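Below you will find the structure I want to go over with you.
Showing just some of the chains, left in place.
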């Protein structure tokens, strides 16, 4: 059986029509939801910060804080522990290697942050020194 | 001893090969050539190409060498294909690599990804009309989804014997997207349309990106539950990526998992094209229908974009519609290329990612619908 006959016999038209409908429905609904999502989030954000302003005065809260894992302090503490076991001044590649071995998260990025924030400083001869507090 | 020697000789590939093995080996080498020299989807064409070679070395039956023999190594590795496990794992990795920002910034463009899936259903009808059984027709139709893992997954569930030809057709045309799409794009759009510039997309917040995979998953899978294995993994991978705190899992998903599975999937799908199951009249039909479906999908995306423009105040560049077929990220690059032919300062790539990725979601939903009707 071929041709139109085959299509009809196997409900081809119906299946295709439903299929196209479902695909369009799915992506349309998703599209609508997304287009509203950031408005809802912005609204909630505003409301939350309003109520917090009232409660805590002018202190600003940044949502991103909730999401970014560990603050700098935690990171600094972890790296300080490793640095303590190395000679001073220490070499950056070795610190990277050790921090990877210890399973610390994203050592490249974190070390970069630590250097950026001045907690770790180059000694001018290719090595680095810890410049932060002893117990971060 | 002379007997044994002649016996051995008669069991070598040199004695057993016929013209069909030669054809398949040439096809395999062509795939490898296209991947290496032309950079067409090298991560897939090279494993598939070498798999075609491995599947078409003429081997004697009984020892357990061929992919269709129960105890062969290739058969064990192929189990990930027939069981449908490999494609979701690849989707996990894709999710962990994909940034949905541009889509979240302009959700309207998702409709283009829906429109381009017309190719799936028209090809399905075409395959029925050519006399294929409904389950085979559905598997052939999904070629128009321009999404390898989805095509392999659906074919494994509906018509396992066609995995070889359908996967080869799907990846061939995906590799040829830079050849197939541009003429259609130039034909169906005017110069004015191709010159349209898109607005900078708005900034997308981290929170939106985290919430999206959860909402997206629930909505899509409530609507089309059969898309669960593919979309579940896609959105889960994306959640791992966006949530930051599970970065090491996202890293595993987007490196060792997806790469290992890509190797095994490509190799075994290639090897499943053993000459006797591949060189059939059916395969010719599959290739013809596959080519048609890519053209239909491209045209549908383009035309739907033009229809949308009738109702929109800020027009969109209809070339973006062509990216709706998926074939990530090649069709988005083609959009960029064709757009820059008219105006070298017009950057459409980022915008084209939105229909491109929504096309992946669209074809997974389409596969789910077809699967649930055929079972």
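By written order: A and B. Residues from 1 in each chain.
The rule we apply is simple: a residue touches a chain if its C-beta (ideal position, glycine included) is under 8 Å from a C-beta of that chain, and two chains touch if they have at least 3 such contacts.
Given the structure is predicted, the values throughout are model-derived calculations rather than measurements.
Peer 1: If each chain type is represented by one copy, what are the copy counts across the full complex here?
Peer 2: So the complete complex, counted chain by chain, is A x3, B x3.
As a convention for this text, only the chains that are shown with their structure count from here on.
Peer 1: Using the touch rule from the top, collect the residues of subunit A that touch subunit B in their complex.
Peer 2: 1-4, 6-7, 10-13, 15-16, 18-20, 22-35, 37-38, 41, 63-64, 67-69, 105-106
Peer 1: Spell out the part of subunit B that touches subunit A in their complex, as residue ranges.
Peer 2: Of all residues in subunit B, those touching subunit A are 103-104, 107-108, 110-111, 113-115, 117-118, 120-122, 124-125, 128-131, 134, 137, 204-208, 210-212, 215-216, 219-220, 223-224, 243-245, 247-248, 358, 361-362, 365-366, 369-370, 373.
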